[in-house]
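Removed: one protein chain of the complex. Kept in place: all other protein chains.
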Amino acid sequence: MRLRANAGTDRTVAVFVGLAGLLALLPTLDLTIPGIFNGPLSSPGTIQVVGIGLVFAALAVSYDVLFGYTGLLSFGHALPFALGVYGTNLLMLRSGMDYLPAAVVTLVGVVAVSVVLGSVALRTGGIAFAMVTLAFAESFSILVLTDPFRLFGGEEGLPLAVEHVPEAFRGVANVRNIYWLALSFLVGTFLVARRATTSRAGRVWEAIRENEARVELLGLRPFVFKLAAFVLASGLAAGAGAIHLLLVRGATAGVTTADFTLALLVMVVLGGPGRLWGAAIGGFVYGILTLRLSVVATSHVVASLPHWLAGPLSEPLFVLGVVFVLLVLFLPGGLVTLFDRLVGRLRRS
Amino acid sequence: MTMSMTLPDPSEPLLVYEDLNVWRGEAHVLHGVSFTVPTGRVTALLGRNGVGKTTTLLATLGLLPAGGRVSFAGTDLIGLPTHMIARLGIGYVPEDREVFSGLTVEENLRLAERQGEKPRYHLVFELFPDLALRRRQTAGTLSGGQQQMLSLARALLNPNRLLLIDEPTKGLAPIVVENLIEALSKAVGETTVVLVEQNLGVAAEVAEQAVVLDEGRVVFSGPMRQLVADSDLAGRLLGVSIR
Partner (left out) sequence: MTTFILITVTGLGLAGLYFLLASGLSLIFGLMHVLNLAHGALFGLGGYTAWLVMDRLSVVHDPGLRFVIALLVAAAVGFGAGGVMERALIRRLYGRLVDQVLLTVGLGLALVALFGGLWGYDPLVLDQPRWFGEVTHVLGARIPNSRLLILLVALASFGGLLLFLDRTRHGLVIRAGVENPNMVRALGIDVERSFTLVFAVGGMLAAIGGTLGAVFFNGISPALGTNQLVFAFIVVVIGGMGSVAGTALGALLVALTQQYVNFYAATGLGDVAVVFLLALVLMIRPQGLLGKVAP
């Protein structure tokens, strides 16, 4: 078992480097992929869509550390991401900091906040933990939406504080640079998460997921390890948020909502929980799907259907929800298992 | 008792275990356990802590997935849902009593009523007059001994053909144990019983047959008196000595 895993690691690294290289080249290609993207791959619109897919992939990887590896079903992972988005932007807008220091200060702040919130939420476990984290995230979401302190811009959100962003990341012409930043962040997140999950702490995380009582019997305090996973995942999510801010050129209230957390859950389950690259693929596919499903939804094929059918089918979330239900029922391990089966069949034949 | 039930054929065993295998998570708890439980007798299931006694009972009831065969009066129990198994006429008195602590004594008993069978309240209250006095009391506020009586009463309310009783004396004071055993012997009568018991003295008093498990395997199966007579054997198998 162990031997096989080691032999697999080299190949994984090779695949990983190849994939990252391919993704890095993507914005320079003049290819058009009809049906999925409107313009050629090098057009700013397409780069932005794929870039968002990369940010979601990083976010999904951070969530997988928490949910897939440690087994903590958080329904509030949108919170650190949204804090990363809003925190970075607010620091630039209000205190005139530059982008990079603002992002770093935000990251540190989110880590501190998540230590406190994690300590409270981890007093419960299982489903109650899900509810409590949901409540935390939702309270921030309400704060943003109702905006009693006139800080968050309510439903409209806040436009990016462009003047504090480095020249290289400004404007439509430079979206390629933001794309590469997002890609580097994804690679970094992946490496950090991989390092963490294969470390001694990572093995404890998996042991907690399988049987927490046994971890306690071994004389370890599961609470400390769970908190560590919670804080690490939150920090990575905040970083992803800071890049999302650049890509969509603003902070939008949508990323604070419970729906967004549920979307995250969909990403990880879509890819395959407990497998980092599965989560990454899930996040990437989801990011592109949601942005592109609306194109399918408004297509002529759907419009020509009777109203009672066309109505629901023109709702991306309806299609997504149904796909998700089918996925849970018939492919519990996510896309990764599909891939595993395919590889297995190829090997046998 | 003038109950109309099919009289058991005493020559046939009521319960037969064949190659019972049970995993709990990744642990292989029972390794091919086989033994028979003779009709109308009390069979004691003995062994040290954690050898698989309770697991055997849970598997019998379908509360744990198991492989092999458990045949009850000719019906294979493996794969049947638990409530169907119980309706065949099997009463269960779990370890730690497991009364419904938020429900009253009366409600606990009412829950045990089975469709198409006349509940034997007179018998139960005659055996445990304490319970009759405390009908309205919440079960969670009963003493340990009273909870054990309630747990037994639930199993005795129906004319069951088989009783699975798990450590009824655990954690009870000696005087309570004495009363309980007396009531139990009276109530059981001709019913077939599988009794899990740590206290060999109690087991020797009520059981005629003994099955000893060790690390998920049967290491002894035979008359109780044979086990009691050979204190060397008992000591080796059970890790206890009979004073």
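Per-chain numbering from 1; labels A and B assigned in written order.
One rule holds in what follows: a residue touches a chain if its C-beta (ideal position, glycine included) is under 8 Å from a C-beta of that chain, and two chains touch if they have at least 3 such contacts.
Keep in mind it's a predicted model, so treat the numbers as computed, not measured.
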Exercise. In the full complex, which of B:Asn21, B:Thr36 or B:Thr82 touches the chain missing from this view?
Worked result: B:Thr82
For this session: Taking the full complex into account, find the residue in A:Gly39, A:Gly126, A:Gly188 or A:Gly344 that is in contact with the omitted chain.
Result: A:Gly126
Problem set entry | Residue numbers in chain A that touch the chain omitted from display | 73, 120, 123-128, 130-132, 134-136, 138-139, 142-143, 145-148, 258-259, 262, 265-266, 269, 308, 311-318, 320-325, 327-329, 332
Seminar exercise, completed: Listed in rising order, the chain B residues that touch the chain left out are 61, 63, 81-83, 86-87, 92, 94, 98, 100-103, 107, 110-112, 114, 154, 158
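One rule holds for everything that comes next: only the chains that are shown with their structure count from here on.
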For this session: Indicate the whole-number Å distance between the mean C-alpha point of chain A and the mean C-alpha point of chain B.
Result: 53
